[in-house]
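After the structure tokens below, expect a handful of questions from me.
Yeah, one chain of the complex is gone here, protein chain that is, but the others are all in their spots.
Letters A and B mark the chains as written, and numbering starts fresh at 1 in each.
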Amino acid sequence: MSDFPWLLAMIVVPAAGAAVVAALPRGRDLLAKQVALGVSLLVFLLAVLATVAFDTGGPRFQLTTSVSWIADFGVSFALGVDGIALVMLLLIGLLVPVVLVASWADTMPAHRSMRSYVAWLLLLEAMMVGVFAATDVFLFYVFFEAMLVPMYFLIGSYGGPRRQYAAMKFFLYSLVGGLVMLASVIGLYVVSNSQLGQGTFAFDALRQLDIDPGVQKLLFIGFFVAFAIKAPLVPFHTWLPDSGAEAPIGGAVLLVGVLDKVGTFGFLRYCLPLFPDASRDLAPWILVLAVIGVLYAALLAMGQSDMKRLVSYTSIAHFGFIALGIFAFTTEAATGAVLYMVSHGIATGLLFLVIGMLIARGGSRHIRDYGGVAAKAPLLAGVFLIAGLASLSLPGTSSFVSELLVLIGAFPTRPVFTILATTGIILAALYILIMYQRTMHGPPRGVLLADDEPAAAVPAGTSGGATAVMDAPARTRSLRVQDLSRRELAVVAPLVALIVALGVYPQPLIDLVRPAVAATMDDVGSDPGGITPTHPGSEGTN
Amino acid sequence: MTIANYLVLAAVLFTIGAVGVLVRRNAIVVFMCVELMLNSVNLTLVTFARSTGTLDGQLIAFFVMVVAAAEVVVGLAIIMSIYRTRRSASVDDANLLKY
Partner (left out) sequence: MSETLPATGLLAASWLLIALPLAGAAVLLLGGRRTDRWGHLLGTGTVVAAFVLGLACTVQLAGVDGRSVDVDLFTFIQTGSLDVGAGLLFDPLSAVFVLLITGVGALIHVYSIGYMAHDPARRRFFAYLDLFVAAMLLLVLGNSYVALYVGWEGVGLASYLLIAFWYTRPAAATAAKKAFVMNRVGDVGLALAVFVMFAQLGTTSYAGVLGNVGLLAGGTVTALGLLLLLGACGKSGQFPLQAWLPDAMEGPTPVSALIHAATMVTAGVYLIARSAPIFDASPSARTVVLVVGAITLMIGAIAGCAQDDIKKVLAYSTVSQIGYMFLAVGLGPVGYVAGLAHLLTHGFFKAGLFLGAGSVMHGMGDQTDMRRYGGLAGKMKTTFVTFGLGYLALIGFPLLSGYWTKDAIIEAAFDRGGVSGWLLGGVAVLGAGLTAFYMTRLMLLTFFGRPRWDDGVHPHESPGVMTVPMVVLAVGSVAAGFLLVEVFPLADWLAPVFGEPAEAAAHAIPPLLVSVLVSLVVLLGAVVAWLFVGRREVPVTAPARVSPVVRAARHAIYADAVNESLLMRPGMWLTRALVFVDNRGVDGVVNGTAAALGGSSSRLGRAQTGFVRSYALGMLGGAVLVAGALVAVTAG
């Protein structure tokens, strides 16, 4: 079975699924959802099977498929994964069905159908798989840009009141980054042409190049800007709060959970191995941005009144941690960064989902409209707390392992940056607990008091919530502040279980990514074996 | 007769046509000036074809004539409909396509 084209299947299946769903007749929303769920579960199964087929002791890229595509330019449709990409594929495979079930009962804005929504979701899944699975830089670029299209429509067509502004901002930001990257991609081709005698976009070949330091810096910056926009580092971040707040919950989960990870993934996969000297030279500046991001975004999160914006800002802070882990150039920190990508995807995804469930009940995104929800919906409050605790990296959650690895791995090489970033954990406690206390604790407030009033008492247009709710006020009003339904429990249960499982026993995941991380560290000139302590004489006593 | 005379004539015709397109307002006149320019180019093509002894230039001249004929058909129809709606054949009055 190992020569089965797993990765190709993981692109083709959701893309075909999207086409099938889109071709369904108008009004067959339920069927569309069922088909989409079936397809996404199949992709998840493929991802799991691919993980089984993956051999952690084998070569760096496995499950490879390669077809010559534009032979004149040395472009091939080459797919393959290392451990890092593989865990991202697992994350995608997990999150898409979860998002589909979570959006099951969403009502769409006027003139938009559930059918088209799930079709875009599936197409997005196909594109995201392509981004992580591509081993040809040109192919990566194509997926990188193509991924924008479904996300643009997800935000722009199905989002909140300011969705078009947000979608345009998202698109333009990403496009600017993508174009800068295109210049670097072409630059790489030119360099490879002059060094190898024949231009290529194949990652493995490009990795062998010996690029002049000056050129390296320029090419590095091209890639870096694109990735720094995607996994927003301050000051390239302002699109995320808008997109995160306006996107429908499902879109927001995939946006922050997976799509933004392309940026941090890109740092690890492309910036470090292809431009090791430039990475080393520019690392201090990037670390400055990362640490500023950790503290600045955390402070901003505290000042938000809109929960979805708040979570978006917390993600910017988390991306600061991930960047710190990557650009510390130690195996420990980079492993932590990869784990952080996964655990952030799960934890923040869960946080977004729970907030979405809250919004579905209260019809508002604003903290001030809630209060004392825990008394009415203890399960909802409990899951909210778990998601929040995972976000503030409490031990026992997967985020703790990743944050610990990032910080403990970065400390030996970059003590000052690490100490500054560590103080961010206080701020994390503040922004999560402030939000939790105001919405869940205390006496009933806001929408809970409006419970007995007729539905019309809260005019649909003013709440500023997800459009999904505002367009159908009458039905959801009577449902709100009920506790989680069975469907919602099915959405949160796997995520909660994973958060705890990976928090207690993360080693299998670490084993999966370790060879790839070590190879990356080797590329960038660090000891893949990890940090040498100042007093190594103590090793024997451990 | 040297080749230069033909080329000079073509250039003069082209200039007359170009100036006409730029300064005249009546759409019909502008149109005729465009035809004049096309024909001056035809003259040039044919001249060179004759002097080099190949058929390429003459062939292209035929293409130009066909295009010009098609253009006359479409162009005159547009002018007619503009005239019908605006009671004017001045090109300056048809300025809705802007900004």
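Everything that follows uses one rule, which is that a contact is a pair of C-beta atoms (placed from the backbone, for glycine too) under 8 Å apart; a residue touches a chain by one contact, two chains touch by 3 or more.
Note that the structure is predicted; figures quoted are calculated from it, not measured.
Asker: Could you tell me which displayed chains border the chain that was left out of the figure?
Answerer: Counting the whole assembly, the omitted chain is in touch with A, B.
Asker: Considering the complete complex, identify which of A:Gly38, A:Gly58 or A:Pro533 is in touch with the unshown chain.
Answerer: A:Pro533
Asker: Using the touch rule from the top, list residues of chain B that touch the missing partner.
Answerer: Residues 18, 21-23, 25, 30, 91-92, 94-99 of chain B touch the chain absent from view.
Asker: Over the whole complex, note the residues of chain A touching the chain we left out.
Answerer: Within chain A, the residues touching the omitted chain are 169, 172-173, 234-235, 237-239, 296, 299-300, 302-304, 330-332, 335, 372, 374-375, 382, 389, 394-396, 400-401, 404-405, 407-409, 411-412, 415, 418-419, 422-423, 425-426, 429-430, 433-434, 437, 440-443, 505-507, 510, 514, 517-518, 528-539, 541-542.
Keep this in mind: only the chains that are shown with their structure count from here on.
Asker: At what distance in angstrom does the C-alpha mean of chain B lie from that of chain A?
Answerer: 60
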